[in-house]
Each structure stands twice: as structure tokens, then as C-alpha cells.
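Here the complex is missing a single protein chain, while all its other protein chains stay put.
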Amino acid sequence: MGLIRRHPALVPLLLLLPGLVWLVSFYLAPNIQMFASSFWSGTLESGFSFSFSNWTNYTDALSKYQQQYARSIEYGFAATLICFAIAFPLAYFIAFKAGRARSALLFLVVAPFFTSYLLRTIGWRTILGDDSIILGPLKAAGLVDPAARFLDTPFAVIAGIAYNFVPFMILPIYVSLEKIDRRLLEAAQDLYATSWGAFRRVTLPLAMPGIFAGSLLTFIPAIGDFINAELLGNPNTTMVGNVIQRQFLVDRDYPTAAALSFMLMVLILAGVALYGRLLGTDELTSKAI
Amino acid sequence: MSIIRKIAAVAASRFLTIYASLALLYLLLPILTVALFSFNDPIGRSNYSWSSFTIDNWLSLFRDPTLVSAVGISLRIALVSTIIATTIGTLMAMALVRYQFRFRKALDLFVFLPLATPEIVLGASLLTLFVTLRIPLGEITLILAHVMFNVSYVVVTMKARLAGFDMRLEEAAADLGATPWQTFWRVTFPLILPGIAASAVLAFGLSLDDFVITRFNAGQVQTFPVYIYLKVQKGIPPQVNAFATLFFVVTVSLVAIGALLQRRRANLKP
Partner (left out) sequence: MSTEKKMEMELDRRTVLKAGAVAGAAAFLAACGTSGASTEPTESTGGATTPSAKINFANWTYYIDVDDGVDTATADTSESLRRFQAEYGTRVNYQEVLLDNDEFFGTIKAPLEAGQDTGWDIVTPTTWMAKKIVDLGWAEKFDKANMPNFVANLADEFKGRAADPNNDYLAPWQSLMTGLGINTKKTTRFTKFSGLWDPKLKGKVVLLTELRDTVGLVMLGNGADPAAPTRPTFDAAIATLQGAIDSGQVRKLASQGYTELLISDSAYAAIAWSGDVGIIKLDKPELDFVVPDEGGMSATDNMLIPKGAKNKYTAELWIDFYYRPEIAAVVEAYVQYICPVKGAAEEIAKIDPALAANPLIFPDAATKSRLKVWGDVSAEDQAYFDEQFSGIVEGVGG
């Protein structure tokens, strides 16, 4: 206590220390190490050796798997858009119309986390099945080609990804909407005369930080995902995550896997930076959630 | 004119309600499916297609000792990692929100980075670290990993809560002669408690549900999601659905009770 009183500047340092140590040890260090392993050559059987000349690991991996990168971006983008379309009205409803049920509804949004990611995704297999509650009646009524299917198509993969990450979109949008001063909205109603005008000129701009954060928090896990493509897709819907997973766990080609991982991270960080630039939001992290 | 506008407003509001209900249904539909299939009497070992209704799976919830142990391990890891992550994450958030110091912005970004890193990269890189350091894979490595990804979520959530915190309350307490320690426990802590609770719930859920990072760092420990993954190959026993449904019902009830208690306490205050 005496020390702290004499050096008040130490307080933030002490508060930060445990978390910082944890993140440096278990986030930064392993990532640096993995970066190094992307410059290995060799195989599991013969052993690996490091050399900067192995930068070709990157070019080789990129040329072989460019399609998977493109697809990850495409699916991630589509899923983020779907998430937004679902999340914004729901968040708006919870923030402004739900009254006392607000916190209950909000919790229901996070509640899927308490079952199981794998089980929920498998649940989609049941829902989207060829003769499921959705397709079955449509086919029976002759409205849909009997050979039509959702399952094991890009559609199912994108829908699965959107479903799994939509809470990450809803929460930040809700927080930004909820913070808006009601008096401001009333004033806007008077000023712009229509509720649409008020919404467009006041609500939406004030919700932008939440939309921004939500899109990031959705897009990032979406493009790194592999479970949905594995369980709901087919061989031509594989994403970078599927390749990384297989390279790490089945083929055990660690250098390629590491190079693929790093390119994915760089891609995401570049996307985050670009997105921040475009929206003119510097204080990116403080706006998240 | 104003009547039309009113009708339009009512229609928009109705539409919003319907849309929001559908969105919520979309969120809950797979969970309902999971719950429904806990009452299925499956064909063979594969519990994906509806066959006939039974409550046997609930009566025999504890019949597979490996499943029970997996559930226990998952709950234990979630509990421990939530406590650690919420504590150190809250401290970090306080430092980041309430103090000015050099590199604060850089630190903000650094804390955000784990959220920007795909899970598969987090999992794989941690595995490399543990192996190099010869830390045997198991519950300990899982706790280390789960705390790591949860810290960032806690910090980000807590920062949002702390940003709206009225610092004058603490100053008032200090003026009245409270020590910093007393101020924290009597003033600050109760005020940020809802935020802490929200972060803890999120962290607990994320830990309980984590599969990707866990898959890489579990060694031969079977958590609930790992058990499911091992069984997907040949068929997931319906008791798994029963446990997942139970998790869902219990958390929903706990949160509901918490909300009721809070409301009652608020009503009791003059």
C-alpha cells in the first residue's frame, strides 16, 4: 500500500499486469513461435528445420489454396450481411419495444452458447434435411422439385455460419441503441416529422459504432470457421479453416498450416484496418461491444 | 395525412414485432431441435432422424460414465477459467478506462487482437507452445487457453460498462474518509457488479461451448464438446441432447432467478 501511495502511476500497471502476462504468454508468444514455424521445411518423419528461404511456404500455400481463401471471404461476407439483416431489427426491438422483457430477451440471444456448438449445427442438419419440416411439405405440395436440397450446399454453410455468430452482431448493436438518449429521439421525431427521417438521421448514425463492432465480431470468426463447412457443406465448399485443420491434424504439414494461418490473420487484420479507415472510426476497440 | 402516418407507424411496429419474433425463432430453432431429440428413440446409434418418443434418455441420463465425466470436466474448466478471466479482465478494463498512460491505445488494440484471431490459429499456436515448454496437455492447458480467449471478451464487455461509470461517487466516498479499499468494495464493486455478472455469464458460456481451441489442447481429456466430436463419427447418444437441454434450461432459470432477485431488491429500496 505504501508503495502505491508513493507511486500512484503504478496502479494501472498493477491492474494490467496479470492480464498482460497471461496474454503475452498464451497469445503473443505462441503466435510468434508459430510464425517461426511457417519458415520450416521438412516433414514430421524426417524432422523440421528453419530457414528464411522457406518463405516459399507462403507462396506455395497461397497458390494452392487461393480458392479456399476467396470462398472464406465470400461466405464470411454473405454471413455477415445475413447476420446484420437479422440482428438489427431484433436489437432495435429489444432496445426500444421490449419493455420489461428486455433483459430476458437479451439473455435468450446469448443462450445458444449454453447448449453446444456442435449439437446446434447438427440440429441444422435435421432442420434443413431433404425431407425435413421445411422441405418436406413443400415437396409434398409439389411446390419444389423433389430433387431440391439445402443440405450439403453453400447455402447451408452460409446459413450455419450466420446462425452460429449472429449473437456477436446483436449484442453490440443493442448496446449502441440502448445508449441513445430517448429525449434525443423525441426531439428528432419533432424535427424531421417522420419516424423514418428520425431513424435515418439520428438512430442509425448513433448505432454505427455497434454495427461496426458487430460486423467485425461476426466476420472474423466466420471466415476462420471450419465446422459449418465440414458438417453442412460438400467437398466444393471447403474454407481455409478446413484446410488448416486438415494440415494440422491429419496431414501434419505444420509449416504449410502455419503459413496458411498467418495469411488468414493478416487478411483479417488488413480487413479490420481498412474497415476502420472507411468508416473513419479510430477508436475501434473501445467501440466493440 | 396524419391518419395514414399513424397507420403506417402501427404497421411498421407490427412488422417489427413479427420480424423480431421470427429472428428469435431462428435463434432458438436448433436448440428446440436439440431438446426435441433428447426425447427421440433413435434408429441404431445415430440420433438425427425422428423415430419415436421416449423419456428413457432422461431417465438414463447418467448411464454412460464417460459422458458424465466429460460434463463434469467441462463444468469445472468453465468455472475455473471464468473466475480467473473475469477477475483479471475486470482489473485490466479498469486500468484501460480510468487511467491515462503511455501505450494505452496500443494496449487497447493488443487486447482486441485475440478476438481478431481465428480460433483455429489460437488453438494450433497454443499447442505448439505447450509442447515446446513440455507442459502436458490436459485440464491445466485447457484452463490456460480458455482464460486467454475469455480475458479479451471480459475486457471488451467491462470497458463498455465502466465507460458510463460516474467517478464522482468514488470521489464522494473518498471525501467522506473511506480508504481506497473501502471505496472499492462499498462503492465501485456493487456498481460494476452487473457488468461483472454479464461478463462472467458470457465467459462461462464461451468456455463450456468451446470446441476448436479445446480440440487442439485437450490431450486425451474429454470435455463435453470433445466427447460429442468423438461420438459424431458413429452416432451421438441421445443423453448428450438431454445434457445440452439441461444446460440450457438451468442457465435460463438461473439468469431468470437472478433478474427477479435484482428486481425485488430494487423494489425494496426506498
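Think of it as A and B in the order they're written, each chain with its own count starting at 1.
Criterion: a contact is a pair of C-beta atoms (placed from the backbone, for glycine too) under 8 Å apart; a residue touches a chain by one contact, two chains touch by 3 or more.
These figures come from a predicted structure and were not determined experimentally.
**Student:** With touch defined as in the header, list the contact partners of the absent chain among those displayed.
**Tutor:** Over the full assembly, the chain not pictured touches A, B.
**Student:** Tell me which residue among B:Phe39, B:Phe112 or B:Phe130 touches the hidden chain in the full complex.
**Tutor:** B:Phe130
**Student:** For a quick check of understanding: of B:Val80, B:Ala174, B:Leu191 or B:Val232, which residue touches the chain that isn't displayed?
**Tutor:** Selected residue, touching the omitted chain: B:Val232.
**Student:** Out of A:Thr59, A:Thr194 or A:Asn234, which touches the unshown chain?
**Tutor:** Going through A:Thr59, A:Thr194 or A:Asn234 one by one, A:Asn234 is the residue touching the chain not shown.
**Student:** If you put the missing chain back, which residues of chain B would it touch?
**Tutor:** 43-46, 48-49, 51, 60, 63-67, 69, 127-128, 130-132, 134-138, 219-221, 229-235, 237, 239
**Student:** Touching the missing chain, which residues of chain A?
**Tutor:** Interface with the chain not displayed, on the chain A side: 37, 42, 44, 47-49, 64-65, 67-68, 125-126, 129-131, 147, 149, 151-152, 233-238, 242-243, 246, 249-252, 254.
Here is the rule we use: only the chains that are shown with their structure count from here on.
**Student:** Quick check on the complex: what are the chain B residues that touch chain A?
**Tutor:** Contact set of chain B toward chain A: 5, 9, 12-13, 16-17, 19-20, 23-24, 26-31, 33-34, 37, 48-49, 87-89, 91-92, 94-96, 98-99, 101, 107-122, 124-126, 128-129, 132, 144-145, 147-148, 151-152, 155-157, 159-160, 163-164, 201-202, 205-206, 208-212, 216, 224-225, 228-229, 232, 236, 240-241, 244-245, 247-248, 251-252, 255-256, 259.
**Student:** Can you tell me which positions in chain A touch chain B when the two form their complex?
**Tutor:** Residues 9, 11-13, 15-16, 18-20, 22-23, 26-31, 33-34, 37, 86-87, 89-90, 92-94, 97, 103-105, 107-127, 129, 163, 166-167, 175, 179, 194-195, 216-217, 220-221, 223-227, 241, 244-245, 248, 254, 257-258, 261-262, 264-265, 268-269, 272, 284-286, 288-289.
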